[in-house]
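In this view, the complex is presented without one of its protein chains, the others remaining in place.
Right after this comes chain A.
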Amino acid sequence: MSPKKNTFKDFLKTVPKNIFSGFVVSLIALPLGLGLAMTSGAPPIAGIIAAVVGGIVVSLLGGSYVTITGPGNGLVGVLLIAISSLGINDAYGAIICSGVLLLILGFLRLGKLADFFPSSAIQGMLAAIGLIILAKSTHIMFANPEFQGIPLSIGSFTLFEEGSVLALLFGIPKTIIGTFSYENSGLTYAALAGIFSLIIMVFYPKIRNKYLQLVPAPMWIVIISIAFSYYYEMVLNLPNPIAESAMIPAIPSFNEVITDLPEISFLKIGQFGFWSSVFALTLISSIESLLSIKAVDKLDPEKRRSNVNKDLKALGLATIGSGFLGGLNVVTVIARSSVNVNNGGSNRSANFFHAFFLILFILLFSTQLTRIPLPALMAILVYTGYKLASPNIVTKIFSIGKEQLIIFFVTLLTTLKVGLITGISAGVFTTLIIHIIINKNFSLFFRNLMKPNVLMFKEQDTSNDYFLSVKHFCSFLNYYKLKDKLDAIPENTDVIVDFSMCEFVDHTVMENLNNYQELFAKRGGHFEVIGLDMHGTDSKHPFALRRILPIPSLLSNLTRRQKTIEELALDYELSYESNRNKKIHFLEDFLFFRTKKINHTYNQLSDDSNSIRLFDLEFSEGEFIAKEVVRTTMMYVELNHEIPEFTLDREGFLEKVYAFAGFEDIPIENHTDFSYRFYLLGEDVKAIQAFFNDELVHFFESNPYYHVESNGKALLIFGKERLANIKEIKVIFDFGKRLKKVVQQKNILKSTL
């Protein structure tokens, strides 16, 4: 174990940096908190209260290091529904109850909850949340807050009614067009402030000026709008041109927040709507927090591992406190956390200082904040919403696989039409159905769901690697079993995860494994996934789901390659057999297979006498960890007389492999070019030199390179260590036939002499 450090002294050293990064984060948290609360339909101060309570409680009790807590983007949709259906007072009740549930989740160690959701479904849900934010904030940004959207119905069937998210989205163009015809110039100014703010948000990251970058974009918006209003008031002595109705409503002073606690009501606790809100709040806040913690851990320069369950408990407690003070749910937020890391935040004190500065802002500037036009604030949220639902996400998911896109859209549309809980459930259900359809196998999932399918052990040889073998299937349904094992491995060791006994691996698992790979690489370990070579995938994306493709045994179920081989067989008057063939003894005395285990041959083409055979072959190489199943296409040519045993390959390719066996390149007289280009070896040097006459040497020199081996009675010919395509099959077949002719002719010549 590492020696005990003087932790307090170390801590003091980091304080100045954390104060600074806390300050920078608070600059973002202030406008974002106000904006998120307003989009959710709560008083603007609610967002600040959530950030302050969260910052204090989680920094004292949490289990993560560089995270920042506060009001979250994800909750906007749920809070909106909760507040509009229950009223603000009962919504506070729901927030408190969800805090209690979060606390319970933490105690039950359900930090792994987020692992049970397929990643495409989560993506879909986040995109839906982005659209909800967009739908809500765009109209306010264009100073048209009362707009209820355009309802649409086909005949008597209502696609979406007035006020729904889809109607609001559908109505965005109308609001934009309407901006040009406001009768009240104050509203036009307000809309302009919104558009200007959006321009700041979009172009800010593209400007590389170190003085400009000192203050984050949202804070620029705040500073500029306050300066603008003061300019009119103090210099021009005119009233602010932006309409009064488009300003942030009064923000209570610090004393008012403490003394005028909101009325919290639990009157609707018996209602279904209350609890569905509570569950939605709990689900979304836990998912958002867990995903954020996972992402922030990757950013941590000190590579610490967060205690997720401890953090959940702290977040639950913070949410309860925030609810009682009139604040929103407290969650871990990714964007503010990464700003924290970038500005040198190194421990939980940064979160604390971010809360401290927020209190300071409210204490000193609560009246100034009312000078910010709402459209300007909403521009920040439009930007956030767009980033969550950006079209890039769709193209990215499509590149992983078409099926992921179905999951994504089912979740997205269900979430928008019905609600978050239904949406995510629909996503999970669709994923499961798609997995069953893809594998055409229900029992694979049903039979093996509860089985402990992951085996882990530390290899007892010198390497001391951790080896994990996964059986049956590995998808979001049972990923937690693999995760449990992986989490128990120190990240500076070597890990090998073997999927060769696993028939199906889904996208969620592939993505998570990739995360582990990064994590291990960062912390000095090594994480490797093997055994997926036999698995097929529909897309080239590294995260695409994979399953074992059985070799079809029925003629009717041939793959395209097999069908073409079948045609080729007809063309060349050969017989074709697609089945696996276990009769592989004829191959065993070739030198090539001395260290390899041949499994079977399949897709065999053969002539009438069975002396020429061309087949795909599956063999395994190495043992255990290094075991690799190789599939390749080979040709076997039986000869009607004895020839010397030899192995021929292109120069430089085989030398390394065979050097240890004590073989040496056999030179052929008068053919330096041949000797230079080819590597020839065998035991009976004299016989081989006699066998390689001019004609044979010329043949090899003027044809493509192949690995050619003789076992005395037959020749084995193959190209690459992979399956050949149809073109390559034709070439190798032609090569083999001609080679046979050359070798046989020699024999005829010899016997006639």
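The definition used in the following text is that a residue touches a chain if its C-beta (ideal position, glycine included) is under 8 Å from a C-beta of that chain, and two chains touch if they have at least 3 such contacts; residues count from 1.
Just so we're on the same page, contacts and distances are computed from a predicted model.
> Leaving aside the chains you can see, what is the UniProt protein name of the one that's missing? Options: "Acetolactate synthase", "Universal stress protein", "sn-glycerol-3-phosphate transport system permease protein UgpE" or "Glutathione S-transferase family protein".
Protein name of the absent chain (UniProt record): "Universal stress protein".
> Just one of A:17, A:471 or A:730 touches the chain that is missing; which is it?
Residue touching the chain left out of view: A:471.
> For the chain left out of this view, which of A:155, A:205 or A:452 touches it?
Of all options in A:155, A:205 or A:452, contact with the hidden chain holds for A:452.
> Looking beyond the chains shown, say which of A:498, A:616 or A:649 touches the absent one.
The one listed residue touching the chain not shown is A:498.
> Determine which one of A:485, A:707 or A:740 touches the chain that has been left out.
Answer from the full complex: A:485 touches the omitted chain.
> Considering the whole complex, not just the chains shown, which residues of chain A touch the missing one?
1, 63, 109, 304-310, 451-458, 460, 467, 469, 471, 484-485, 487-488, 490, 498, 501, 550, 624
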